[in-house]
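Below you'll find the structure I mean.
Of the protein chains in this complex, all but one are displayed in their positions.
== subunit A ==
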Amino acid sequence: MSEDPSIPSSSSSQMSEDDDRSPPLDLIDGPIPSSKSRNCSGVSGSGVGTSVENTVPYPDQVLENVLENVLCFLTSRRDRSSASLVCKSWYRAEALTRSELFIGNCYAVSPRRATARFTRVRAVTIKGKPRFADFNLMPANWGAHLAPWVSSMAKAYPWLEKLCLKRMSVTDDDLALLAESFAGFKELVLVCCDGFGTSGLAVVVSKCRQLRVLDLTETEVMDDDVDWICCFPESQTFLESLMFDCVECHINFEALEKLVARSPSLKKLRLNRHVSIGQLYRLMVRAPQLTHLGTGSFNLSEGMAQGDQELDYVSAFAACKSLVCLSGFREILLDYIPAIYPVCSNLTSLNLSYANITAEQLKPVISQCHKLQSFWVLDSICDEGLKAVATTCKELRELRVFPVNAQEDAEGPVSEVGLEAISEGCRKLRSILYFCQRMTNAAVIAMSKNCSELVVFRLCIMGRRRPDHVTGEPMDEGFGAIVMNCKKLTRLAVSGLLTDRAFSYIGKYGKLVRTLSVAFAGDSDLGLKYVLEGCHKLQKLEIRDSPFGDTALCSGLHHYYNMRFLWMSSCSLTRQGCWAIARELPRLVVEVMKSNEGEEEGDNFDTLYMYRSLEGPRDDIPQFVEILRPGI
């Protein structure tokens, strides 16, 4: 979870595991070791004053103390997992010194078990729903409730400082309990969450007096008509980061201005689209120390005309000498783009993915962004805009190109031309997400050769099963080249017309691939079989609308316990096939569900979602989910 400081990233990529090389947490299903009660203030080397419960006193107290001190420096999850497997005393020492807990699947382990093993945790990360839930492939109310976690942690970790959640269902009551229970609470990061409103935010900001980070990214917040900005304490705050660009409700600007004025440590501020450019100006002059800024609408407030009150926006930006990460532009008024010129040459991250601008409008900006490492943009800039990016942004590590028109048969402003240009100009590229309407194998092959550092390659050709538009061939060779040439690749998303051959390449060469997304691809069971048999590091596999059936599903039996989850929707599975897995692998929770709530009971189902778990079937399934449990 540690962020690479050389690449400022948005909160959501903080939650991505693509840069963290550690494998899933291997929780040992052994007797829960008794935790010695000790002084909880930091790490103490002294073993004095311990009350041991049921354990036999071990011989080498000194060695264990040394071990604990050393283990504090171990931050990588994989390393800690390895350390815990050495022997029982290392297991105990590691458990006592783990201060950051990462739960990749909230249903893989229970709060009780996790808090019992790790007793001194200060920071927790929990991930809930599978990613395909973002695309309406799962009805609401599936689960991933924060409630049981908050109530367990309230008792086990009263000193908790940090909570990061991704795709969890969070209620106002959960937030209220959080605010009540953790006196020293400092950081709340919510990515792609939902279920609460501004009432919940109000409780958190008013009660968590030590709060320094409140980051909401792509999270839905209900409008309860509560003025949560007013609920911050009146005195100086410890706020370092306040990101609410996804909050759709109006906010009290005067209160926000005063808040910024009394938050001397504020470095990151992301405003929602209800903040006008005039208001942005007022905030910027109060906070020139900002490093990360989300500009809000970047437009005039309603009812105001240009020229009514021309503020010196250029100076405001020029004063922000530390600004490295710029985003927002939710309703951009193009005339104001030049205001950001003073900061362009310092930017390492620029997010224009809400700004529908052309290549000509982009060029004056991007031509100054020599240091840019992360760039998110709309395809409105066309291939020409991408060429401009390739010309200047030699340090680019991450590129995301989103579609203005997310439809299958829309015009495609970007194509293989843009992709190839990027691959020529941006040799240090590590991560790419590219939406387009047409693509060629040649361009993808070029990228595989030019960008050998690629860790994440996600290409979305929006027309389902669309072949190489020049040769008419499937896209097999392109994706094959990616897995062959990009030796560090851990995440792959495929699209376009793909035969089983593509999957044979992935199975053969994709030895480090951990996450794979497949949609409308493949010919037969062989495709899935290649992947399950070849990709030894595979942890997350999400497949939709592909002709893979029960035989293919069975070919992964040897591997499913090593995976975090498998999602298969609208494929060729049958109930019997899923039952076979459930019988063979008792530690797997096998959920079958329908895509629509309220559908009639019947034998067919739309989705298989299965994951390993130490707890067995969860007890909070909604009506549209069925868990296949042998013996019942």
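To be clear about the criterion, contacts are C-beta pairs under 8 Å (C-beta built on N, C-alpha and C of every residue); 3 or more make two chains touch, one makes a residue touch a chain; residues count from 1.
FYI, contacts and distances are computed from a predicted model.
Peer 1: UniProt name of the unshown chain, from "Auxin-responsive protein", "methylglyoxal synthase", "Sodium/potassium-transporting ATPase subunit beta" or "AP-3 complex subunit delta-1"?
Peer 2: The chain we cannot see is, by its UniProt record, "Auxin-responsive protein".
Peer 1: For the full complex, which residue in A:313, A:375 or A:435 touches the chain that was left out?
Peer 2: Looking across A:313, A:375 or A:435, the contact with the absent chain belongs to A:435.
Peer 1: Tell me which of A:104, A:467, A:480 or A:507 is the one touching the absent chain.
Peer 2: Looking across A:104, A:467, A:480 or A:507, the contact with the absent chain belongs to A:467.
Peer 1: Among A:156, A:246 or A:396, which one touches the chain that has been omitted from the display?
Peer 2: A:246
Peer 1: Taking the full complex into account, find the residue in A:310, A:409, A:603 or A:619 that is in contact with the omitted chain.
Peer 2: A:409
Peer 1: Among A:79, A:100, A:224 or A:533, choose the residue that contacts the chain missing from this document, as touch is defined above.
Peer 2: A:224
Peer 1: Using the document's definition of touch, tell me which of A:281, A:317 or A:520 contacts the absent chain.
Peer 2: Spelled out, the listed residue whose C-beta touches the missing chain is A:520.
Peer 1: Extract the touching residues of subunit A with respect to the undisplayed chain.
Peer 2: Here the touching residues of subunit A are 132, 134-137, 172, 192, 197, 199, 218, 220, 222-226, 246, 273, 330-331, 354, 356, 402-404, 406-411, 435, 438, 460, 462-467, 469-470, 472, 497, 517, 519-520, 523, 544-545, 570, 595.
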